[in-house]
Each structure stands twice: as C-alpha cells, then as structure tokens.
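Here it is, the structure in full.
Here the complex is missing one protein chain, while the rest keep their positions.
By letter and in written order, the chains are A and B; residue numbering begins at 1 in each of them.
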Amino acid sequence: MNSVLARIYKVHDGLTRAAAVLAAIGLICIVASYVYEVVTRYFFNAPTAWVSDFVSYALCASIFLALPKVTMDKGHVAVTILVEVVPEALADAMHTCINLIGFCCLGFAAYVSLQENIRQYSKGIETLAIVPVPQWWISSFITFGLALSSIYFLRYAPASQRVRGDVMTERPG
Amino acid sequence: MEWYVTLLAGVAILFALFLSGAPIFLAFLFAILTGIYFIIGPAGYPMFANSILDTASITSLASIPLFILMGELLFRSGTMDVLFDSIDKLVGRVRGRQYVLVVVLSAVFGALSGVAMAVAAMLGRAIMPGMQARGYDRDIAAGLIVSGASLAPIIPPSLLAIIVGSIADVSIAKLLIAGVMPGLLLGGIFLVYVFVRIAMNANLAPANVTSERGEISLGEQAIALIRILPFAIVIFSVMGFIMLGIATPSESAATGVLGALITAAIYRNLNLKMIWESVMASITVSAMILAIMVMSKMFTQLLAFTGATSELVQLVANLGFSPIVMLVIMLAVPFVLCMFIDTIAVILLTIPIYQPVVTSLGFDPVWFWLLFLINITLGAITPPFGYTLFAFKAVVPEMTISDVYKATWPFVMLFLLGIAVIIAFPGVATWLPGLTG
Partner (left out) sequence: TDMKMLTAWGPNHSGTANMAYGYITLVEEMTGGEVSIKPSGPEVVPGGKQLQPVSSGVFDLIYTHGLYHTGTTGIGAAIDAVNGDIEKRRMSGVWDWVDKHYQETQNLKVLSIPTATTGFRFFLKDEMDPNKKLDGMKIRALPSYNKIVGSLGGTAVVIPFGELYSAAEKGVIDGLVWPTVGAVGFKFHEVTPYLAEPAFGTVSYLIMMNLDKWNALDADTQKAMLEAGHKLEQDTVGVFNKLLEEENAMMVEGGAKTTSIGYSLEEANKLFADRAMEVAIEKSGATGEAFRDFVASKGM
C-alpha cells in the first residue's frame, strides 16, 4: 500500500479510537450526573437544572463519537440470509456495491448535517432546553460520526475486506 | 401517487436492501435519502439532519446504554456466574432450572425498565455466555431473553403504556396495572413451553447437578443462598429507587449501574480495566442500536409525510366487519407496521384513528389498548425487522441474525397464544384494574 495512504489510514484509525474513548467518557459522565442528580434532589432537596439536558447532549455526542468505531470494527447489524447462500463472486460484488453506497450515503448525510451545523451557527440557534447551548455544539458530533464512518465504507469497499462466514465473530469494543 | 403505491414501494425497497446484506441503518439511510429527494425534494434534507438530532438527544433513550452497561458489569465481574452456580446448588434437581432464572430475570428487569431493547441487550450480554457455557440450548435461551425482554413495556413501569394511555384517553393507572397479569401469563406460557420442550428432548438442558457431583449438603446450599444476596443490591438500586420515589425510571438505570459496581466490589471483582472494558463495549453496542433507531425514525417520518400510514389505518378502521374480525384486523395492522417503522410513531398514527372505532364497537378500552400494547411490543421481536431483535443480536455476535430469527419464531407463536387467551378471557386484563374502581 502507498505510504501516504497508509499514513492517512493511521490518522483515520487514530481519530476513530480517540473518539470512542471520548464516547466512553461521555457514558461515564451520564452515569455520574444522574447519580449526582438523585443524591442532590432526594437527600439535599437541591435538584439541578442541568442534568436532564446534559444527559441528552452527552447521549447524542457519545452515540456519534462511537459510531466510527462500530463501522471500523464492521460491527453493524445486518441481515445476511441471502449473502450466506449466493456464490462467493456475487457476494463479493454485493459487498463492494453496498460499501460504495454506504460511502456515498453517509458522505452525503454528513454533508447535509454540516450544512445544517453552519445554518445553526450563523443564525445562532440554540437547543430547546432548560439549559440551552448552541445547537451546533451538539449536532456537529453527528457530522463527525457520519463523516468518519463514511470513509470506512470506502476503505472496506474492496472484496478482500468482506467478512467471510459468520457475520461478526469479534465483540466490538 | 396513490398511498398504497408509496407504502408498498417504500416497504419493498427497504426489504430488498435488508436482504442485500447491507447494515440495517444503512438500508434505512439509503431509503431516506432517495425518498426525501423524490417525495419532498432537496428542501427536505435539513429536516433529516434535525430528525437525527432530535432522536439522538431524547433523554429517556439514555437508559439503553445504561442498562447495557449494567449487563456488561454483571457479566464481566462474574456476578452472573455466582448467580448461576447458586441456582444450580439450590434447585439442582430441576432440569432446565436456568431457563426459569432467565424468565424470572426478564420479568424482573422487564418490570424495572420500560424499554424492551435495553432489557434484551442487557440480558443477552449478562446471561447468554453463562447459559451456553453450561450446556443450555442456545436457541431456547435466546428466544426466552428476547421474548422475556418484551414484557418490559407490558409490566409497569412502562413509558409506552403512558403514551398509549394519554393518546387513547384511557386511565394510565388502569392500563399500567392491567399489564401485570398478562405479563405474568406470558411468562408462564414461556416456562410451560420450555419444560414441554425439555420433556420431549432431554438434550436441551444439561443433566442435574446432583447426579454429576453427588448430593449437595445443606451447608453448601446455605452458602449458595448467602452468595446471591448481594445481587439484591442491583435489583434494589433500580426497582427500590423507583418504588420509593427516589429516582425516575431513567435515573434508576444509572443507580443500577452503581449497584452493579457495588455488587462487583463485594465479590472482589472490581477493577478499573473491567470497568473501562464494560463502558467501551456498552457505548459501541449502544451506538449500533441507536444508529438504527435514529434512521428508522426518519423513515417513519417520511412515510407519515406521504400520508400512506394513516391512509392504511383509516382504511382498516372503516372496514365495518363484525367486532371480532375488526379486532383481529385492528391488531394486525400495528403488528405489521411495527416490523418496519418506529413503535411510538405507530402509536401516534394509529390511536387517534382507532379511538372512535374502539368506542363504537363497544370494546373495553383498557382491554383493547392493552392488547394493542402487547401487539406493538410483539412487532419489535417478529422477524425480519424489530428493534428488540437487533438490540439482542448486537450483543450476541456468535449468533447470525438468521439464528436469532429461528430462535424467536416459536416465542412469537407463544405471544400470539397469550393474546388469544386475553381475547377469549378479557378478565386476565380487566380484573386487576377493576379492583381499583
């Protein structure tokens, strides 16, 4: 493989792993903030205004930070009934076709999402919440997750990248 | 375009994409992007971006990663092994005893959570490995977990029951309590089925512990009992906090995680590496599940935009057959719709149109809407498309989706049997709420 490409791949994988770590931290923060809310509300009669909103922001960010890792691990759920019975050559062709479609669809979705991020930023749109924040703070994670995932679909398009036999033997994560 | 052309085309395209082996979320995405272009035009794309944001930031969905995390922690800390071993020692003579454990756990966690997906993923993670290691039949275990998890929206607390109650204008309190007996009935049917299967084929359950290792002493049994007591902390940190009014159902998923950590500490299996691996696995599995959910939501919105779904429901509501035929058709529609589109959307689209029909047919509202609730839950475990199925598949990589389908079908039939019983004997659903006046 071309060394420039190899370096790009390395950066891509590195970003993906780092994003997954952030996603995991996001989940820890969700647990911690919920527990904090329960304790302060019940035992100190001092509920917070921010926990509910924070959880929703952290959830959205964590999902889309972790999405590239799922795509990298080829961990998405798929119905493989047909692929299991067709000839190998056809299965390979379908694999390439699906991955190219995946690249285009996710790439386009990321583009749409980016346009929306820009609109939200330029119009100063905030989230509908008790503790509002600029909407693009949250929605740009969607763009990030879709974009990084789309590149994996392109990288996995060659037939040699098809997972043979069972769909998924390794647990993700 | 006629509404049925749109509906059939949409569903056919999605079906073809599923079968092509494309990731489920990608199949939806493709259908959405092309659908928006042809149905709304490019001006509809920002709606799509906003729909993703809206679905992905629904606070109550946080219970999905939290429940999965609970399951990961219980499994990785060996808490489940302790539970399995203790059950072996306590009821070693009952062949297939761990199946009973699965049904009981799914009823308990179903009662704790209102989200079937969360329970399916949690139990799939916590129970499946132990069951297989002990020689239990994989398909029966999988079917039990998936169908047991589907009791979550039926046994209170249940967000779906609250939504159905407020839109259908029936007492939420009655609808919630009406779910208790049908939930237990279904759990009972599952158990009877399992023991009939074992009676017919002894290989489906490992032999008795007693015959393997000789008689287990009373002392050993007492120790086994003491060993499972810390598990009660997990149950209490979820259920107790809800019942005592300390935490909301979503928050209790987080306190449950805390409970699982405390339990792991008691078993001296708590370490940072285990916690980190659990968190990592939970968030990636959740991303996989929620990616499907986010996309199917927009597909649902698109179908709703064309008016196709409400036309279908309208058509059914106006058929004017005899009450029993109407009942079956009216239940069949949400059941079929739930194979392809989001449960809550089915509720929003169907109930307003059904409500006057239910009144004019003279159905008991609590009874009808409870049946409706059971049906849409069933839709989520009926192959080929169902959130609960995918959530389970996501945590059990060693099974293909076809394996999961195969495991689930018998339980779908059992669900239908349960529904038939509730139709034949409405008292199963209406007796308890009747007591509350």
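Operating definition for what follows: contacts are C-beta pairs under 8 Å (C-beta built on N, C-alpha and C of every residue); 3 or more make two chains touch, one makes a residue touch a chain.
Keep in mind it's a predicted model, so treat the numbers as computed, not measured.
In the whole complex the chain that is left out makes contact with A, B. Of the candidate positions B:46, B:78, B:129 or B:384, contact with the unshown chain belongs to B:46. Interface note: of A:15, A:28, A:125 or A:159, the residue touching the hidden chain in the full complex is A:125. Annotation: of B:198, B:216, B:327 or B:348, B:348 touches the absent chain (contact as defined above). Among B:92, B:165 or B:206, only B:165 touches the chain that is left out of the view. Take chain B: the residues that touch the chain left off the picture are 40-41, 43-44, 46-47, 50-51, 53-54, 58-60, 157, 159, 162-163, 165-167, 169, 171-173, 242-250, 300-301, 304-305, 307, 345, 348-349, 351-352, 355. Within chain A, the residues in touch with the undisplayed chain are 41, 45-49, 51-53, 123, 125-130, 132, 135.
Basically, only the chains that are shown with their structure count from here on.
Here the CA centre of chain A is 24 Å from the CA centre of chain B. Those residues of chain B lying in contact with chain A across their complex are 18-26, 29-30, 33, 45-46, 48-50, 52-53, 56-59, 61-62, 65-66, 69, 241, 246-247, 250-251, 253-255, 257-258, 276-277, 279-288, 290-292, 294, 384, 390, 393-394, 397-398, 400-402.
Chain contact summary for the complex, chain A toward chain B: residues 20, 23-24, 26-28, 30-31, 34-35, 37-38, 42, 52-53, 55-57, 59-60, 62-64, 66-67, 69-70, 73, 75-84, 91, 94-95, 98, 101-102, 105-106, 108-109, 112-113, 115-116, 119, 127, 135, 138-139, 142, 166-173.
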